[in-house]
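Complex shown without one protein chain; remaining protein chains in place.
For subunit A:
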Amino acid sequence: MTTTEKTDVDIVQTEHAQTGTPILRLDDVSYAYAKKGRNVISHISRDFYSGKVTAIVGPSGAGKTTLLSLISGLTTPTEGKVLFENSDLAKMDRYRYRSRDIGVIFQSFNLLPGLTVLENIMLTMDASGKKFDRPKKEIALDLLKQVNLPERYANERILHLSGGEQQRVAIARALSADPRIIIADEPTGNLDPATQEDIMRIFLDLAHKQNRCVIIVTHSPQIAERSDSVFKLVRDEHAGGAKGE
């Protein structure tokens, strides 16, 4: 990252701080898997801002992954709205949203095992349909550097990588299309404390230095502690679903 970019980012950050417009907003969102079924989450409202790391915490079954699916546009809420820059996700081209505006780091990474590290990253860039001012390969190699993955891994198959290495590739892939929102599902779940710290560092940089909105779903109290804000989901037995706090 160059210094000029940092300056741009700072300006944007200031703007947001001034206007206080959330990049993403959950507006009274409920979700049930089946029609008239039990609500997995019910009546949740929350704003997410650029430049901030938000941790979503809560016990198992509180609907954390469901919330993540709603935010990433993989599904639409049964009630309420998910607003991205004040437009309803349910009415948007969510494929475009997923490919350009949001980068998702899945719990199981969801990398294509048959492809190399570089191919996986470049596939997302291709899918976004965005034009890049530099060759895609160059950008991908930069991203690897950013997630502290040595360049020799570039042409390695995903299958040959360890969990932590796959995690870094997944982050690099999520960043490749230069999205405004980054979502990570249990990004540090199976990692040793040193790696956890390293990954967390990357997320904080993405938010603070690059002014992205970072949302992390996690069990880990350390991660929650280091985030800018924490969104706690609790099992709400009365409402039949999780509730924000």
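Convention: a contact is a pair of C-beta atoms (placed from the backbone, for glycine too) under 8 Å apart; a residue touches a chain by one contact, two chains touch by 3 or more; residues count from 1.
One rule holds for everything that comes next: contacts and distances are computed from a predicted model.
**Q** According to UniProt, what is the chain that's been left out of this complex called? Choose from "histidine kinase", "NADH-quinone oxidoreductase subunit G", "ABC transporter permease" or "Receptor ligand binding region family protein".
**A** Going by its UniProt entry, the chain not pictured is "ABC transporter permease".
**Q** Which residue among A:L111, A:A140, A:I182 or A:I202 touches the omitted chain?
**A** The one listed residue touching the chain not shown is A:L111.
**Q** Using the touch definition from the top, which of A:D27, A:E119 or A:D142 touches the missing chain?
**A** With A:D27, A:E119 or A:D142 as choices, the missing chain is touched by A:E119.
**Q** Touching the absent chain: which residues on subunit A qualify?
**A** Residues of subunit A in touch with the missing chain: 65, 69, 72, 74-75, 95-100, 104, 106-108, 110-112, 114-115, 119, 123-124, 126-128, 173.
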